[in-house]
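Dropping a structure here in structure tokens format, bear with me for questions.
A single protein chain has been omitted; all remaining protein chains appear in their positions.
Take a look at chain A:
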Amino acid sequence: MDIALEAVQLGKRYGRRWALQGCSFRLPAGGIVGLVGPNGAGKSTLLHLAVGLLRPDAGDVRVFGRSPYDDPAVLPDIGFVAQDTPLYRDFTAAELVQLGGRMNARWDAALARERLGQLGIPPKLPVGKLSGGQRAQVALALALAKRPRLLLLDEPVASLDPLARREFLQSLMGSVTDSGTTVLLSSHLLADLERACDHLLVLRASRVRLAGAVDDLVATHRQLVGPRHDGEPIAGVGAVVRARHTERQSTLLARVDGVVDPDWTVHDVTLEDVILAYLGDGETDTTRTDWEVPA
């Protein structure tokens, strides 16, 4: 299996605070990977490290085996659309396509024009005057015109209305089918990710909490409802990710590795259930202490 993006004990520090720490994962080439986590978890930092805009303070990040910060030769293989799809707002879409040709050794202007033409984007209007959805489509078309092997998208649909969001994801999925580009896409919209992504990377509090193939993650997690449980091992359960209790009953989201003890009612989970469980666990205690209220 080819590895598109690999991190080994990767860390990045801003002043005294680690924005990313001990981060290790491998993303297979050809996959569409969802990057999930609360604001401030380190998603943008990770993407900026992967595109060589930041230098790691610890460990290593490699794109197709090369370090993007030290080895600029790998940069033509990486496409990047930053948050809120920044573009030179006074330029028209047609001018941006032309400009891209001057700034990139490999540049498929015909591809960009064809895509923008199909989407009905006006070529002669400054992109600052386009709708948010159209601007996002221009940014995507420009990123794809580089014919990157790895495309990094930082919350590309966060500020779009539902229709523009769907259209953006449609053209992304269509063009990825054609090009076979590996995609790493950060988003808060879990339902979108469930459909679009085959791999998932969950960050929380500067660390990787979960990484894996979506089908495996959904297949190995279950919600269990049963008698009050106080941490003793349960047959068939590898790890309890999140537990909620009432006086008599416990509801667990767990990683299962066999036939679960029949005392428990077992429910299938969606990817969203799994993500929420990993994002939610163990976060509340410190907050309660900070506010000086009892846990």
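Basically, contacts are C-beta pairs under 8 Å (C-beta built on N, C-alpha and C of every residue); 3 or more make two chains touch, one makes a residue touch a chain; residues count from 1.
Basically, contacts and distances are computed from a predicted model.
Participant: There's a gap in the complex where one chain should be. From "GntR family transcriptional regulator", "Phosphoribosylformylglycinamidine synthase subunit PurQ", "Molybdenum transport system permease" or "Cytochrome c", what does UniProt name that chain?
Facilitator: Of "GntR family transcriptional regulator", "Phosphoribosylformylglycinamidine synthase subunit PurQ", "Molybdenum transport system permease" or "Cytochrome c", the absent chain's UniProt record names it "GntR family transcriptional regulator".
Participant: Out of A:G40, A:G117 or A:G174, which touches the unshown chain?
Facilitator: A:G174
Participant: Sort through A:D2, A:D215 or A:D257 and give me the one touching the missing partner chain.
Facilitator: Only one listed residue reaches the unshown chain, and that is A:D215.
Participant: Which listed residue, A:C23, A:C197 or A:V237, touches the chain dropped from view?
Facilitator: A:C197
Participant: Tell me which residue among A:D70, A:D90, A:D161 or A:D268 touches the hidden chain in the full complex.
Facilitator: The single option touching the absent chain is A:D268.
Participant: Applying the definition given at the start, please give the residues of chain A touching the unseen chain.
Facilitator: Chain A touches the missing chain through residues 30-32, 166, 169-174, 176-178, 191-192, 194-198, 215, 218, 268-270.
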